[in-house]
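See structure below.
A single protein chain has been removed from this complex, and every other one stays in its place.
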Amino acid sequence: MILFRNKIFWVSLAIALSIILPLIIKKPYIHHMLVLIGINIIVVLSLDMILGHVGLVSLGHAGFMGIGGYTCALLVMNWKFPFLLGLFGGMLTSSAFGLLIGYPSLRLKGHYFVIITFIMGIVLTLFFTNLVSITNGPMGLPNIPSAKIKVGDILFINFNTKIKYYYLILTFIFIVIYIKHRFYYSRMGRGLLAIREDEDLGKSIGINTHLLKVIAFVISTAFTGMAGGLFAHYVKSIAPDSFTFIPSFYFFVMNLVGGSGTILGPIIGSSLLTTTDELSQLYFQPAWARILFGVFLIVFIIYVPMGIMGLVKKLFSKEKYE
Amino acid sequence: MSKFQDPNFFKVETLTKNFGGFTAVSELSFKLPRGEIMGLVGPNGAGKTTVFNLVTGFLKPSKGRIIFKDKEITYLKPHEIAREGLVRTFQLNKIFSSLSVEENIRIGCYGYEKGGLMRFLFNPPKNERDNIEEAANKILDLIGLKGLRKKIAADLSYGDHKRLGIGISLGAKPNLLLLDEPFAGMNPVETQKCMDILRRIVEQGITILLIDHDMRAVMGICGSILVLNFGKKIAEGRPEEIRENPEVVTTYLGSIRVA
Partner (left out) sequence: MFEQILLNGIFSSCTYCLVALGLTLIMGVMDIADFAQGALYMLSAFLAFLAAKFLGINFLFSICIAIIVASFVGIINNIVVYQPAMKRGASSLIAALGVLLIIQNLALLVFGPAYQSFPLSFAQEKVKIFNGIITVYKGIIILTTCVVVFAIWIFLKKSKIGKAIRAVSQNPEGATVVGIGRGRVSNFTFGIGTALVGLTGALVSPIYAFDVFFGSEIVVKGFAISITGGLGSILGTIVSALIIGIGENLIAGYFSTEYSNLITFVVLLLALFFRPQGIFGRKEI
């Protein structure tokens, strides 16, 4: 049937489903799960901008989430910023930091980049823990107020229920998906493709490879920071523990398992693995979840590096020839 | 046919490159007028590709200057030099292997598109897109790969591979095209096809500087030849002069592919 091959049909269906989903399944625990998945989707989509489009692994992205989260929370709590402005502030600080780290390290070979992001993640965790005057140290920031959007006297929404937060997150997910989509169809995206295929060839035809990589990194860290702000106002209390190497690692595994270089990949990976993590924490000790993620990582990186989406694509291209 | 004489179109002055104790290129000076095809020849290890790397910003010179279109480009970055109109190909021919032929050319035409925030967020208007399509089609025509446009680049034959490499660099709107061994590994038929393509490129007003070992092709297509050995210029002139030059003959004995 032609209808089922039409992309617009499937996209519209997906959008419609995502909008009515929490209205069909009314359990609050599911809503909680959906919000967490949603936040992770934003982070992993941003991570894939680097992994899928620049071809580099970042193992410190949770650190950027932390910068965004702390900034947003502090702006709202201490300086009475409105939520959206605080969110934007979080994006600014995390992307500024992204620029700081990205500019020198994106000149270097890929192996260095992984190690640098890894160490940078550790540095950020130490930052959050030690700079007690700003971040309140290991205790973190409790009592973060709920997200509110106020437009004069016309509009006031207090995102204090899970289902409202779900729709807030969903809006931002649509925005990030659009940005990611532009990574495929813009001139910058084509430039990045050239860089992934053969960087020297790209340079020889006039592509400013370093600039493109840095821009991609800055965009990626900006949206990761935004996710941090969204996270902070959902869980209402953040601590350095939330932004260590472990979550950075998890995000990478989600990207890998889902399939990098795609839009569905991060969505699938986040959904699958966030659910797995939450459920395993419910029924088993947290250590088992970590072990599971470690196993997933090793199995996928060696045997299924293209991820689930990669497998699906392979299956479909085989079908074409039959 | 008059050739546009432009003394500062492309000039290299006392270009030198030292790697530790080894001098790859030594005090090389030459001029290339606009509209010519010049051949850079010499035995293996003579420093020819090093000259290309120095001129296109992939290596920094130890000494010397490079002038292009009246502007000093000695210390510019590779992509900046390319944007000035000096574009190169690579000895181990580089292409974007997992993409199709037309996608390769499309990326080559990177310079035809505008960048910036608006273009990132939204597609360019139809007339711009048509411009690029037209440019890409013209290039595909010129290199003779229009019929293979949907084929994945990795699946191309060797000769087509090389022509695609030239096509990609044409997308960058070169005024001066540096070709590193365009005839390497080609049989006489493919070599002839390639020579035709190069003539058509020159007809479009593009100057060519090429490196190759196929002396017959080089003599057949180049207006002037520059002979290098051990990083130094040992002869420069028209093909007839070079052929008679005793030093060149001595240098080359045993090094040319006589076919």
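The letters A and B name the chains in turn, as written, and every chain counts its residues from 1.
The working rule: contacts are C-beta pairs under 8 Å (C-beta built on N, C-alpha and C of every residue); 3 or more make two chains touch, one makes a residue touch a chain.
Everything numeric here is computed off the predicted structure, so don't read it as measured data.
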- Among the chains in view, which touch the chain not shown? A
- Task: Specify the residue from the set A:N6, A:N78, A:N130 or A:T161 that touches the hidden chain.
- Result: A:N130
- Of A:W10, A:Y29, A:W79 or A:Y112, the residue touching the omitted chain is A:Y112
- Of A:L92, A:L297 or A:V312, the residue in touch with the unshown chain: A:L297
- Item | Identified contact with the non-displayed chain, of A:F83, A:F97 or A:F249 | A:F249
- Those residues of subunit A that touch the unshown chain are 57, 59, 104-105, 108-109, 111-112, 114-116, 118-120, 122-123, 126-127, 130, 249, 252, 285, 287-288, 290-291, 293-295, 297-298, 301-303, 305
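We take it that only the chains that are shown with their structure count from here on.
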- CA centroid of subunit A to CA centroid of subunit B, Å: 43
- Item | Partner subunit B, residues of subunit A touching it in the complex | 182, 185-188, 190-191, 193-194, 197-198, 200-209
- Task: Using the touch definition up top, name the residues of subunit B that touch subunit A in the complex.
- Result: 56, 58, 77-79, 82-83, 87-90, 94-99, 106-108, 110-111, 113-115, 119-121, 123, 168-169, 171-172
